[in-house]
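Right, chain A next:
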Amino acid sequence: MGMNTNGNPVLTTTVEAFEKLINWGRANAVWPFQFGLACCAIEMMATASARFDLARFGAEMMRASPRQSDLMIVAGRVSQKMGPVLRYLYDQMLEPKWVIAMGDCSSCGGVYNNYAVIQGVDKIVPVDVYVAGCPPSPDNLLYGFMKLQEKIAKDHPLRSQKVLKELKTL
Partner candidate 1 sequence: MPTLNQIIFWFFAFTAVASGIVMITRQKPMQSAIAFLVTLLSLAGLYLLLDAQFVAILQIIIYAGAILVLILFVIMLLHSHSGEGSTSKVPLQRPVAILLSLILFGGSIYLFASTDFGVASTPPSDMGTAQNVGHTLFDKFILPFEVASILLLTGLIGAVVLAKREREDSSNDAH
Partner candidate 2 sequence: MGSPPILAVLAVIVAKALVVIVVLLTAFAYMTWLERRLISRFQVRIGPNRVGPFGLMQPLADGIKLFFKEDFVPAGADKVLYYLAPGLAMVTAFTAFAVIPFGPPDVQLFGVPLFQISNPNAGILFVLAVTSIGIYGIILGGWSSNSKYSLLGALRSSAQLISYELGVGLAIVGVVLLAGTLQLPEIVKEQSGFFFGFLPRWNIFVQPLGFLLLLIGATAETNRPPFDLPESEQELVAGFHTEYGGMKFAAFFVAEYVNVITASGVATTLFLGGWQGPFVDQFPILGPLWFVVKIFAFAFFFIWIRATLPRIRYDQLMDVGWKLLVPLALLNLAITSVIVLIWPSLGGGS
Partner candidate 3 sequence: MPIENYLILSGILFSIGALGVLMRRNALIIFMSIELMLNAVNLSFIGFARQLGDPTGQVIVFFVLVVAAAEVVVGLAIIVNIFRAKDTVDIDDIDVLRG
């Protein structure tokens, strides 16, 4: 999708207003995909439950189907065997989609510096937010999630990459 506004100021403001609306919708309705792999998953569950309550940000709709979810929280170390599965599920998610690498292991391999574990999930899928910690506490994940919301709010869903590049050079 892309839209060329040709420098028309009225059109540009309208497109910007629409983009803001879309971004607002996307940022406040991020449905996570259940992808707990190891100990971090326990902290992820804690984030969704009573004390921390991810639901406040409209993100408690944990969907089991990749087709209906927007955010993959990779919670735990990704073994070499899990890698292809993770990539497969990521490909099955519908655009736009985001990934949070939760914990040291999924960010960079963490303590598992060996042949069996993929050294950072960003080797197979693009990661938007890295959350440090082993495991990160729920408030860390919440902070990462809010960072992701900020990132989504800065997106330009209606403008093509070419136009964005031109805007930057101006």
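Simple rule for what comes next: a contact is a pair of C-beta atoms (placed from the backbone, for glycine too) under 8 Å apart; a residue touches a chain by one contact, two chains touch by 3 or more; residues count from 1.
Here is how the candidates were picked: all candidates are chains of the complex that A comes from, given by their letters.
This structure is a prediction, so every number in the text was calculated from the model and none was measured.
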| item | value |
| --- | --- |
| Pick from 1, 2 or 3, the complex member that touches chain A | 2 |
| List of chain A residues in touch with candidate 2 within their complex | 21-22, 24-30, 34, 49-50, 53, 55-58, 60-61, 63-65, 67-68, 70, 94-96, 157 |
